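Removed: one protein chain of the complex. Kept in place: all other protein chains.
What follows is chain A.
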Amino acid sequence: MIRKLAFACLPALLLAGCQDPASTNQGSSRSEIRIVGSSTVFPFAKKVSEEFVNFDPERRSPILESTGTGGGIELFCSGVGANTPDIVNASRRMKKNEFDRCITNGVEEIVEVIIGFDGIALAQSKNGPKINLSVAEFYTALAAEPFGKGPNTTRRWPDINPALPDTRINIFGPPSTSGTRDALEEIIMEKGCKTDPAVGALADSDKDKFEEICHTVRTDQGYTDAGENDNLIVQKLSTNPDAVGIFSYSYLADNAETVRGIPINGVEPSYATIESGQYPGARTLFIYIKKKHVDVIPGLREFLAEYLRGGEPDGYLTRIGLISSPAKMRSEMLERIKSLPTLDGAVLE
């Protein structure tokens, strides 16, 4: 009988044994930095953590996980302690409701640092007729139902504005799984969509309807998914002078000999216009840090310094596509990672 009991208890004992590492881990500290968040910022964070370890091989490698901005903030806001991430990478600002969730879970002191920018560029072949678009015109060409007034019937650019060159609307862009697509919908399309006050008002009254109108890209021949490979879009543009391509700004900078940027609202995409915030197709990349983890998790301060160092105009992050922030903002951020001011929820939307 005792023997039978022993057999029955063995699995239970094993499971109980497994609890031990967790209970010792909780509360006590962790020796490496944990980072979660945006897939857009992921390659930058990877590079920074590699440099961070290379600088001093004695350091423990940070642990990065690409979870997407929303998923990352959820993990980040799940509490304070060794089992929660120290830093979340975000390709947009934290939202008010996310911040409130953080507060409810005891994550009260959050530090916000801007690491740089990421731009979405519209481009065309150098051989094509020059186009100059406003956000509203671009939105009208791209939306499935422009301003919620029935299906998109535009076929040629003059259907939108007679001043535009008389060529077929033929846009190559990222597929719906891509982060660039999210940025396209959230930055450019939303801006174009809000030029109609009636639709803009929907943003507060009926969020679902607003997103349906503003974030749905047409599926007819006007728009072609060109896959995740931005290089492919560049190639398609060079063989297709009438087409318009959408990709991350760094690709435009790399392929300046074959394609040129299309000005939006009269502003050409360039490092200068993105830095200054004039260009409508740029987004800010953030990282959020738990103040309570600083000086508890070893190396966190050094890691933040490394992050900002890589984002300098001639830093290694700008070489892989990050657009560094203006000098004034950089010095403010350097100050921020020293004094660690707490983010005020009131400034968030």
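Following the convention adopted for this analysis, a contact is a pair of C-beta atoms (placed from the backbone, for glycine too) under 8 Å apart; a residue touches a chain by one contact, two chains touch by 3 or more; residues count from 1.
As a working rule, contacts and distances are computed from a predicted model.
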Protein name (UniProt record) of the chain left out of view, among "Phosphate transport system permease protein PstA", "Diheme cytochrome c", "MBOAT family protein" or "NADH-quinone oxidoreductase subunit 12"
"Phosphate transport system permease protein PstA"
Identified contact with the non-displayed chain, of A:64, A:122 or A:323
A:64
Given the contact definition stated above, which residue among A:53, A:294 or A:329 touches the chain not shown here?
A:53
Residue ranges of chain A at the interface with the undisplayed chain
3-4, 7-8, 10-11, 14, 18-19, 21-22, 25-26, 30, 32, 34, 42-43, 46-47, 49-50, 53-54, 56-57, 60-66, 82-83, 316
